[in-house]
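All protein chains of the complex are present and in place, except for one that has been dropped.
Lettered A, B and C in written order, each chain numbered from 1.
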Amino acid sequence: MKSALIILDMQNELIHPQGKVGRNGFAETAAELNLVQKTAGVAQAFRDKNLPVIFVNVGFEKGYVDAISKQSRLAHLKETGALVIGEFGTEFPEELAPQEGDLVVTKRAVNPFHNTNLLNWLTANKVERIVLAGVYTHMVVDSTARHGDDSGLFVTVLEDCCASPDMELHRIECEKILPLFGTVTRSEDFLKTL
Amino acid sequence: MKSALIILDMQNELIHPQGKVGRNGFAETAAELNLVQKTAGVAQAFRDKNLPVIFVNVGFEKGYVDAISKQSRLAHLKETGALVIGEFGTEFPEELAPQEGDLVVTKRAVNPFHNTNLLNWLTANKVERIVLAGVYTHMVVDSTARHGDDSGLFVTVLEDCCASPDMELHRIECEKILPLFGTVTRSEDFLKTL
Amino acid sequence: MKSALIILDMQNELIHPQGKVGRNGFAETAAELNLVQKTAGVAQAFRDKNLPVIFVNVGFEKGYVDAISKQSRLAHLKETGALVIGEFGTEFPEELAPQEGDLVVTKRAVNPFHNTNLLNWLTANKVERIVLAGVYTHMVVDSTARHGDDSGLFVTVLEDCCASPDMELHRIECEKILPLFGTVTRSEDFLKTL
Partner (left out) sequence: MKSALIILDMQNELIHPQGKVGRNGFAETAAELNLVQKTAGVAQAFRDKNLPVIFVNVGFEKGYVDAISKQSRLAHLKETGALVIGEFGTEFPEELAPQEGDLVVTKRAVNPFHNTNLLNWLTANKVERIVLAGVYTHMVVDSTARHGDDSGLFVTVLEDCCASPDMELHRIECEKILPLFGTVTRSEDFLKTL
């Protein structure tokens, strides 16, 4: 069964110390957990086996004319000018930068399948299992697992490559919610089976 | 702003004592919480104001040829012959039966927007806010709130009209996860504002 | 490459002499062209090779509360009470009835992929080529070819298993429009390659 790695929202705005969201504490959490290096290692393992590596980020046009959600979440982004396409915040950290042949999917929603060509691309490339790494566990990772399962994909979540600002919430997701939509495992265990 | 009530998976299979899923304990939880009666009351309030009431259920053709998910969840349903369209398990409890003019949407997924005409229908009827009641909180209610928010709808969750078999999980959803995608409130408070 | 046959809107309302639409002339066209028998033969060839046969029909709840289109087309249907789910008009002619294992997809739109689980089902069943038979060529067949191509499917149209009330329009579709989205061929030629 062909797997693809999907790296979710691991962009500067969220995980870099100067990111407009990450600077409030989450960049530190991500650094302590070694999220970027771990995920970069998994990405290389996929590329070494000629398996697809997909980068998802979230971004909006300057002015946010393309934003849809009514939640206050979005209002906070606008205040700080966060997540503007083409700026630092929507780019990926150097150690994890997309390489030639990787797919980059830019979304305006939490769910990376929402209004993007991600599902068609996976099908066209005969991918049957999506392997998830990213932040936050209770936001984009959860939404991706749900939509992947509803669409008939096998889902694997690499729990040590995911995090939430509230790590207790991350734990509950990994123990009680994500297992309903796929398999939750650690990256080193998963890589043995790839 | 026009609201529509969406009643999620409150079908016999899950909440009736003879339902093939509910008989394992959840029907009792639902009865203790008075879920059906409370939701029926909310539905009547919507109809009295000429606002849409939408019933969602989950169901499959006999033989499950139309099932898509790869999760073991589905295997369990097949074993007991649960959730077959046209049978008792996909019907609604008498006290909560759809009335003329209500919309019924049958889904094959967790998310009621997935591969159904629910979103087009809401738009065509100029609905801007969806109000959610249903089971389970961490499954269909959560998936609906996420998809509604990504699609630009306002979302309200009536927490006393929702439940999960593990009510601790229901509580975490209502306190920490669902507020990220909408407003969580009690039905009596919401009805005052309708 | 795995193929699936999709039989489009070949339901009594359109092709039976007593159908509320077909009785105005198109049932006669369909009979002259031997559409039902030809398509039934193709369906049997697919089943003999264990390839999927999918029946699509269009239908609405009594009262048409689930109808979305704003076109006058729909108003005409309402006037005659046509295309109501569960009635004669949404059923298939006896010679072409779905058999055990076939999938039936009921849609509310022209395009059978619109708000249905058709695409997810094709993917879950590893179908890469859709083979189209149905009516009308310039309506559902054209919409299906377009959506299939945009979704990354190979598309084959069996021109002698399709028709429009205006057969000149059918001819233009087959010569100038459908070839942009797939391959147009005759059923006897296609079956040699199956």
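What we mean here is this: contacts are C-beta pairs under 8 Å (C-beta built on N, C-alpha and C of every residue); 3 or more make two chains touch, one makes a residue touch a chain.
From a predicted model like this one, the values you see are computed outputs, not experimental measurements.
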| field | Absent-chain contact - pick from C:V65, C:V104 or C:L169 | value | C:L169
| Option touching the unshown chain, where C:E87, C:D102 or C:D149 are the choices | C:D149
| Among B:T106, B:N120 or B:T183, which residue is in contact with the omitted chain in the full complex? | B:N120
| query | For the full complex, which residue in A:A31, A:A45, A:L103 or A:L180 touches the chain that was left out? | reply | A:L103
| query | Of A:A31, A:I68 or A:L180, which one is in contact with the hidden chain? | reply | A:I68
| said: On subunit A, where is the contact patch with the chain that was removed from view? | reply: 61, 63, 65-66, 68, 100-101, 103-104, 108-109, 114-117, 120-121, 124
| message | Suppose we count only contacts with the excluded chain; which residues of subunit C make the list? | response | 68-71, 73, 109-111, 114, 138-139, 142-143, 146-147, 149-154, 166, 169, 172, 176-177, 180-182
| query | Considering the entire assembly, which residues of subunit B contact the chain that has been omitted? | reply | 120, 123-124, 150-152
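Note that in this section only the chains that are shown with their structure count from here on.
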| message | Same residues or different residues where subunit A meets subunit B? The copies count as same if more than half of the interface numbers are shared. | response | same
| task | Would you mind pulling out the distance in Å between where the CA atoms of subunit A average out and where those of subunit C do? | result | 39
| Mean-CA-position distance for subunit C and subunit B (Å) | 33
| request: Could you please state the distance in Å, as a whole number, between where the Cα atoms of subunit A are centred and where those of subunit B are centred? | output: 28
| message | If I count partner chains per residue in subunit C, which residues reach a count of at least 2? | response | 120, 124
